[in-house]
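Presented below is the structure to which this report refers.
Every protein chain of the complex appears in place save one, which is left out.
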Amino acid sequence: MTDIGEWLLKVRGERPLVHNITNLVVTNVAANALLAIGASPVMAYAEEEVADMARLAQALALNMGTLDQRVVAAMRRAGRAANDAGVPVVFDPVGVGATPYRTETARTLCDELRLAVLRGNAGEIGVLLGAGGAVKGVDAAGAAAGLPQAMRAYAAERGCVVVATGETDYVTDGKTVWALRNGHPLLAAVTGSGCQLTAILGAFVGVAGRGADVAVQAAAVIAGITCFNVAAEMAAARADGPGTFQARLFDALYHLTPEDAVARARVEVLDEGRMA
Amino acid sequence: MTDIGEWLLKVRGERPLVHNITNLVVTNVAANALLAIGASPVMAYAEEEVADMARLAQALALNMGTLDQRVVAAMRRAGRAANDAGVPVVFDPVGVGATPYRTETARTLCDELRLAVLRGNAGEIGVLLGAGGAVKGVDAAGAAAGLPQAMRAYAAERGCVVVATGETDYVTDGKTVWALRNGHPLLAAVTGSGCQLTAILGAFVGVAGRGADVAVQAAAVIAGITCFNVAAEMAAARADGPGTFQARLFDALYHLTPEDAVARARVEVLDEGRMA
Partner (left out) sequence: MTDIGEWLLKVRGERPLVHNITNLVVTNVAANALLAIGASPVMAYAEEEVADMARLAQALALNMGTLDQRVVAAMRRAGRAANDAGVPVVFDPVGVGATPYRTETARTLCDELRLAVLRGNAGEIGVLLGAGGAVKGVDAAGAAAGLPQAMRAYAAERGCVVVATGETDYVTDGKTVWALRNGHPLLAAVTGSGCQLTAILGAFVGVAGRGADVAVQAAAVIAGITCFNVAAEMAAARADGPGTFQARLFDALYHLTPEDAVARARVEVLDEGRMA
């Protein structure tokens, strides 16, 4: 588990440029989360520049929380440019399943682009993978029973990392499934905590380098989730509710040490029996 | 007044999905205010999905703070779908009177849609109702003398609740006019406090149920305003200025108890003599 700390140091050392095409709710907080962890965020949406920006970046983070035609077109263009240049793409299918438009768009992006990481809440990932689960607006309203296996099968087929977050977070590279048990209930009481994590995963897979193996990207993702969730635990200890929690979360991301992250990490491999 | 507490418990218990088509300034804080009070926010703008989302929601909150053609088209489409499905619609005519475009748009939306609640600051409501008053950008710059009567006449004609906020907030269902005297001056020092309230009114009228009587919706609105303003009072007591106040406001909404809301509520019926 020591390499969680090394991944954090790598982010701080390289200060990766993460190009975000994200939703209107979280634009500010996603940028602040990236700055706080030590990365360099850029938000760019115009068709005229998204390909240029994606090629310059160390990662591209796509989030369809407030999608529309223009945003979807920008995501496709940026995603193709990133794929061509070997820049890893993280995709967050916010609210997939809530409306047909979201479901179709999420499926199109997953099929057209080569994703490094697919991350959603358990409801979203269940819906997207056809494994069951439910979504209420943009919140998970139920997880499928066989979600970890469905995630592993999808990850193996597509050659990407799949992440479903919730009280326990599941991560798989198509071979192994990990269960991550850090975090805090206040994360569900602020808007866009999942979107902030998606942006941060861009920073971590960004420093894994272009063309990194999916197993290496999974290690980066596990480190990113753990750093974010450990910071949330530390923030919650100093917060009086969701408002002060969000402010303290940026503080905690900024001050997080590799030692904190490693000492508090709760990562385990999920064996076959416990997946069912 | 005890039912203010019951309305709050109802929001917490039902966790109503509130579909917001709101402005770029407050997207994040409106979502956080809804989460903090115990509701489930969703922001969706695309013409392809707004009707679907509005029908799924327990309330639709429209806010024209940063309107443009596409947003207005989305509001009209979502509003009609909500009307057809009996989902209550809350409308916030931000900055009406500041430019002809805002004034025309606000009038069109008021005329085309069947609103459950119309809420603005005293300047905006005065301008929109043709009762006088003034607007400077998006801030009230003066209220009309006969505003409560004009509000009551409009509410009676349209069968909706009309709310004008300010140091004193006025609410009417077309028969009675209430004066609400909770709140804190720091609300005027953070952007979008009125917009946050509009979103929260969506949660309260949402739990009144589809097809609720205007008098019931007025009770829900009075409860929503009072909960928000009492939370603001409690937040102000722990804040050092507008920045910490906004964070503390989310904390206070999250921790607000029915007892606090009831004990601090300052709601009175405005008699004819005092309306003039």
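A and B are the chain letters, set down in written order, and residue numbers restart from 1 in every chain.
In this text, a residue touches a chain if its C-beta (ideal position, glycine included) is under 8 Å from a C-beta of that chain, and two chains touch if they have at least 3 such contacts.
The structure displayed is predicted, hence computed values, not measured ones.
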Absent-chain contact - pick from A:R181, A:H255 or A:R274: A:H255
Touch criterion as defined above, residue of A:I4, A:M53 or A:L109 at the omitted chain: A:M53
Among B:G5, B:P41 or B:G95, residue touching the chain not depicted: B:G95
Touch list for chain B against the chain that is not drawn: 23-29, 65-69, 95, 98-102, 136-139, 189-192, 239-244, 246-247
Residues belonging to chain A that touch the chain removed from view: 17, 19, 24, 27-28, 31-32, 35-36, 40-49, 52-53, 56-57, 70, 238, 246-252, 254-255
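Basically, only the chains that are shown with their structure count from here on.
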Between chain A and its twin chain B, rotation from the CA superposition, multiple of 5 degrees: 120
Whole-Å gap separating chain A and chain B, where each centre is the average of the chain's CA atoms: 34
